[in-house]
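Remarks on the structure that follows.
Yeah, one chain of the complex is gone here, protein chain that is, but the others are all in their spots.
For clarity, chains are labelled A, B and C in written order, and residue numbers in each chain start from 1.
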Amino acid sequence: MMDENNLSSVEKTVRLQGHLVDSDIMSSVLDRIVSLEGKFRFEQFDIGRTNIDPSVTTLTVFARDNAHMDQIMGELTQLGAFVEDENVLVERAPADCVVPERFYSTTNHRTAIKMEGTWIEVERQMMDSVIVVSPDFKKASCRKLRYVKKDDCVVVGTRGIHVMPMEKSRKRSVFDFMNSMVSSERNITVFVRQAATIMREAKSSGGRICVVPGPAVIHTGGSVHLASLIRKGYVDGLLSGNALAVHDVETMLFGTSLGVSLESGKSVEGGHRHHMAAINYINTYGGLRGLFEKGLLTSGIFFECLKNDVPYALAGSIRDDGPIPDVITDMRTAQERYIELLEDVDLVLMLASMLHSIAVGNVLPSYVRTICVDINPAAVTKLVDRGSFQAFGIVTDVSLFLRVLDLLL
Amino acid sequence: MMDENNLSSVEKTVRLQGHLVDSDIMSSVLDRIVSLEGKFRFEQFDIGRTNIDPSVTTLTVFARDNAHMDQIMGELTQLGAFVEDENVLVERAPADCVVPERFYSTTNHRTAIKMEGTWIEVERQMMDSVIVVSPDFKKASCRKLRYVKKDDCVVVGTRGIHVMPMEKSRKRSVFDFMNSMVSSERNITVFVRQAATIMREAKSSGGRICVVPGPAVIHTGGSVHLASLIRKGYVDGLLSGNALAVHDVETMLFGTSLGVSLESGKSVEGGHRHHMAAINYINTYGGLRGLFEKGLLTSGIFFECLKNDVPYALAGSIRDDGPIPDVITDMRTAQERYIELLEDVDLVLMLASMLHSIAVGNVLPSYVRTICVDINPAAVTKLVDRGSFQAFGIVTDVSLFLRVLDLLL
Amino acid sequence: MMDENNLSSVEKTVRLQGHLVDSDIMSSVLDRIVSLEGKFRFEQFDIGRTNIDPSVTTLTVFARDNAHMDQIMGELTQLGAFVEDENVLVERAPADCVVPERFYSTTNHRTAIKMEGTWIEVERQMMDSVIVVSPDFKKASCRKLRYVKKDDCVVVGTRGIHVMPMEKSRKRSVFDFMNSMVSSERNITVFVRQAATIMREAKSSGGRICVVPGPAVIHTGGSVHLASLIRKGYVDGLLSGNALAVHDVETMLFGTSLGVSLESGKSVEGGHRHHMAAINYINTYGGLRGLFEKGLLTSGIFFECLKNDVPYALAGSIRDDGPIPDVITDMRTAQERYIELLEDVDLVLMLASMLHSIAVGNVLPSYVRTICVDINPAAVTKLVDRGSFQAFGIVTDVSLFLRVLDLLL
Partner (left out) sequence: MMDENNLSSVEKTVRLQGHLVDSDIMSSVLDRIVSLEGKFRFEQFDIGRTNIDPSVTTLTVFARDNAHMDQIMGELTQLGAFVEDENVLVERAPADCVVPERFYSTTNHRTAIKMEGTWIEVERQMMDSVIVVSPDFKKASCRKLRYVKKDDCVVVGTRGIHVMPMEKSRKRSVFDFMNSMVSSERNITVFVRQAATIMREAKSSGGRICVVPGPAVIHTGGSVHLASLIRKGYVDGLLSGNALAVHDVETMLFGTSLGVSLESGKSVEGGHRHHMAAINYINTYGGLRGLFEKGLLTSGIFFECLKNDVPYALAGSIRDDGPIPDVITDMRTAQERYIELLEDVDLVLMLASMLHSIAVGNVLPSYVRTICVDINPAAVTKLVDRGSFQAFGIVTDVSLFLRVLDLLL
C-alpha cells in the first residue's frame, strides 16, 4: 500500500531529548509517524542509563512529498521533535484578528523558537494561539487571534520551533503520583490529603493559587469551607460567574440556595424568588463591593474575598439571571481579565464548574498544576484531558472535598 | 405540633379551576399546604363529570399568621390558586434594575392580573421576571430585572394574580402522549416519528420553529441533516454560540470538526489547527455573511441559514476561541437578541446544547413546546424539568435523531 | 375518533378510597382511562374536607367492549380501583411453574382479595408474582412462578381484587418529606441526618433493618463504618455477593481492595493478586465461618456479622472470582434465602449495589422503606422508581454517607 520509493523522496532528521521513554513521548512520536503513513529510521538512541539521565535520540523521518512531510512535522513538532539548525519563519498579519494562512498554532507546552540562531522561550504560553515576535526579534509571546494586530510578525510553518511537553520526572513528587484521574470507586479522603499537601507546598514556596468554583459549591453546602480557605490565605484569585455570587448572597440573606434551605434540604419557598431577591438586593447597593462597604455583606465566599483583598473575576453568560453589576458582560473583556488573574499562577483548583474551568484551561500553560473536582466523571475527564501530566481529577461530591480540605489546612 | 387555634387565626378562600385532578394541580396544592404546615377545608369541589368538563373548587386555607399566609399564598398562586375579588398591588421601582422588596417573581405559565376589576393577560411571559404595568393600567408585561427602569410600576405581593399552569388535556394530542422523558432504553425511532409529526403540524398551521444546536451536532455528523431541515423550511430561527459556526466552517473547509475527520473518524492533524484556521478564514472575510457574499460559504448549517434568510443569534461565552465577528460578545445584547428571535415561537428543538438551551428555557413561556435531545440523561433531565407538560426529552445520539428526522420530513 | 355509542356498550362502576387527591392516585386513574381511550363519569366524589379525612369516590368507566374493559380494569385495579360486590376468580395451575393464561400478575402494594364475600389480605406481598389461594379459601399468598405447583389455586382476571397503593400521609413524617431523589447538587449531610433518624426510629420500635452493600463500600473506605453500624446493632441482615466478602478479607489481610491500598490510594501490587490470595485464604479454612472460628477473621464487615450473629446471604453471579464457599451458587436457592432474610423487614439500605438491590426490590412490598445510596444517578433512579412513596434515593459517595451516618448513630 505504501510505496517505499515515494517515501524515500523526502526525508528530514529530527532530534528529541528528555525522559522520552517513560514519558510516553517516544511511543507517541512513532505512533504518529506510522498513523500518518510515514516511515522512520533511528539514527541515534542514547537512553538515560539511570533514573536521572535523560535520553537523546535522532530520527530520520521519510515522507511521500513535501506536503506529507509538513503534515508529519506538524504533529512531531507538537510532541517535541525539532530540527537543530533551522530558524523560525515569520510573516506579517494581513489585518487585525487575521494571521497568515500557514500560521503556527500553539500547544500549551513550554515552547522555544530559534531566532537568528538563538533559542528564545515564548512568553505567556497558551494553546490555540499564534506566536507573535517582537519587532527586534528578541522576544516572542503567545497571542489569541482576537488580539492580533495588522502587521504583527507571526510565526508560520514548523521550522525552528521546539515544544517541550511536560515529562514525568523519574523521581516522583506527590503530584506525579496523582497524575491520573481518581474514580468514584476510590477512598477519596486519601486524595484530598494529597491535595492539601500540594496546596501547603505551593503556599510555602510563595506560589499563587486560583480557584474556579461553580454554583454546586454553594448548593452542596461547601461555601463555608471555601470561605474558610480564603480566610486562611489559600486563595490568590477566584474566577467564576454570576451564579456563584448570587447564590452566595442568597445564602447569607435567607440560608437558601435557589430556594432550597442549606440547613434542612427543604425547598423553602416556590422556586426562585429568593434568587431574584438576592439579585435585587445586590443591585440596590450597586454590587458586591457596595454591599461590603455598607457592612451588609457579612459572610460567605465574596465577603472573604473582599475582606482579604483576594481579586476575583466574574464572567457573564447567556444564561445569567441578573446579572449583578460585578459581572463582566463583555466576553472579550472577561477573557482578558481571566488571563490577568491567572498570570504566574502555580496551582488551579477547578471546583464543579465546567464552563469557567474550560475557559481557564484554554489559557493555562501545561506546566501549571490543576486539580479538578466534580461528581460527574465526564466533566472531570473533559477537564483533565489536556495532554498534561499536571492535571489531576477527582470524582466526588465537591462539598466533601472542601470540608476535608478545610480540616487539613 | 400544630396549634389549631393559631391556625384558625388567619384564613383565606381561594379558587382553582381547570383539569385539576388529572393534571396533578390539586395534589400539588394540597401537598404544598401540608408541607408548609398550613391547613385547608374544601368549600366546593365540582369535579368535571366527563373527560371534557373542567373542575372548579374553592378551598379555605388556614395559617398561623399573616406572614405564614403570605408564604402559603406565594406557593398557591404559582399553582393557579387565586382570590376572586382582589386587585393587583403595584409599587414603583426605586432605581434602574432595582424593584420593590415585595416584588412578585413570575413563573413561565400564562398569567393574568386584575387591574381596576378587569383580568388582563400579561405579555411576554417568562420566568424569574417581574411584572411591569403600563402607566394607564391597561397593559402588563414580564420584564427581566436588568431592563427595569426607575419608577416603573412593578407588581408586588400575590393579590390579583391568576397563574394558569399548563394542563394535560383529557383528549390526548401526540404531544401530550410524549410528555415524559424518553430514556435511552427505548426504541428511539418511534419518538423521532412523533417529533416529525409535531414539526409538520407546527409548520402547516403557520407556526414558528427555532433550533438550539450545540457543537456535538457537527462532531457527530448531524450537520448535513440540520442543514437539510433548514433548506426544507423547518427552521425559522437558530440560537447558538461561536463553536457551532466555527465547526461548521471547519467542516466545509477541511471535512473535519476539531481536527477529527467526519469521514474516517481519524484525527487528521494535531489537535486544533483546523479549528484555528477556520476562525482565521472567517475573520479574513469579516464574518459568515462576508464569506457568504463572496461565494465562499458553500455548504453547511450557516450557508443554509444565509441562503434561506433564516435569522440566527450567536451568543459569546468565556470559553470561546475567536470569537468570530458574528458572535455577540456582550451578554446583555445577546440575551435581548435571543428574546427577539424567540418571539411567538411555537416549537423549540434543543439539540445537544446545554448552555444555550438553558438560556432559551429561561425566557420561554411554559406553553411553548420544546423537544430536547441529548445523549447525556442528566442534561435532558435538567432541560425538561421546567414544570411544564410541554417539554419532551429524548436521550439519544443527536445525529441519529437528525438523520431519521430528516428522512421523515 | 372515538365512538360514543361503542363506548357506552360496556360499563363498570368502581370505587376508590384514601387520600386520592394528594397522593396522585386520582390523577393516575383518570390519566390511564383517557390513555386507553376509555371514558368515565364521576358518580360520587367525597373529598376529605381536612388534612385527616380520606376521600371516597365512585366512578363509572365506559369501554368499547369486554376486552377493552378488561384492559382498562387491568390498569385501574393496580391503582386501587375495585368493584364492591365481586368475588375473586381462581383456576388451577396446569403444571409446575405454569399458571392459567388469565393469571393476575401482582404489584408490590398491599392487596386484599374477596373470597366467599370476605376481604382477606394477601400474604408475602411482592411484585410480578401470582396469588395462590389455600385449599380452604381462607388464606392467600404471593408466589413467584418458579414455586407454583401443579393444581395450585391461582387468582385470575381482575375481579375481587383490591390493591392498596402507598399513599402519602397528610401529616408528614420525616420519611414522607424525603420521598424524592436527592441529587448530587444538594447538601448531602442534611439527608444523612434524616436517614439516621429513620434508622433510630426503626430500631427503637423493634423494627428490622437489612443492608445490601456493594463492593464500592469497601473500595471507598466505607467498610469500617458499616462494620461499626453492625456492631452498634443497626443491622439485622446483610444481603450481598461474593465480591463484598472477598474484598473484606483482602482488606483485613493486606489493607488493600483489588490491590489498591485503602491507606495511600496507590496500587500496591499488580492488579488482582491480593484479591486471588484472599479467596485462596478463605478457601483454605472452608469459608468465612471457618476463618472466624479459627480466630483468623479479626476485623471487617463479616467479622462483625459473625460476632454479632447477624445473618447474611451471599448470592453468586456469573462474574464471580472464586467463589468462596459461603456463596450460594444456585440462583433459586439464593433467591429463597434472600426472601427469608427479608421477612418482616422494616427498612432496607441499598449501598452502591445495583445487582443485589434490584434482586431485593423484586421481592419487597412497597410499604417497606428503602434508602438507596449510589454515586451514579442512573442507578439511584432505577432503584427508587418502584411506584412507592417509601423509596428514597441519595446520589453521593457511599463512604461519605456511611461515615456521617456512623458518627450520628
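Quick note on the criterion: a contact is a pair of C-beta atoms (placed from the backbone, for glycine too) under 8 Å apart; a residue touches a chain by one contact, two chains touch by 3 or more.
Remember, it's a predicted structure, so these values are computed and weren't measured experimentally.
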item	value
Which residue of B:106, B:158 or B:220 touches the chain not shown here	B:220
Of B:81, B:262 or B:384, the residue in touch with the unshown chain	B:262
Of C:103, C:254 or C:312, the one touching the omitted chain in the full complex	C:103
Touch residues of chain A, complete complex, unshown partner	21-24, 26-27, 30-31, 34-35, 39-42, 45, 47-51, 168, 170-172, 177, 377-378
Positions on chain B contacted by the hidden chain, ascending	177, 182, 184-191, 194, 216, 219-221, 260, 262-266, 375-376, 395-397, 399-400
Chain C residues touching the omitted chain (full complex)	35, 71, 74-75, 78, 94-95, 97-99, 101, 103, 105, 107, 127-128, 130, 144-146, 241, 266, 269-273, 275-277, 279-280, 283-284, 315-323, 329-332, 334-335, 338, 355-356, 358-359, 362, 376, 378
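The working rule: only the chains that are shown with their structure count from here on.
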item	value
Euclidean distance of C-alpha centroids - chain A vs chain C, Å	46
Whole-Å separation of chain centres (CA-atom averages), chain B against chain C	37
Per-residue overlap in chain C, given as positions that touch at least 2 other chains	177
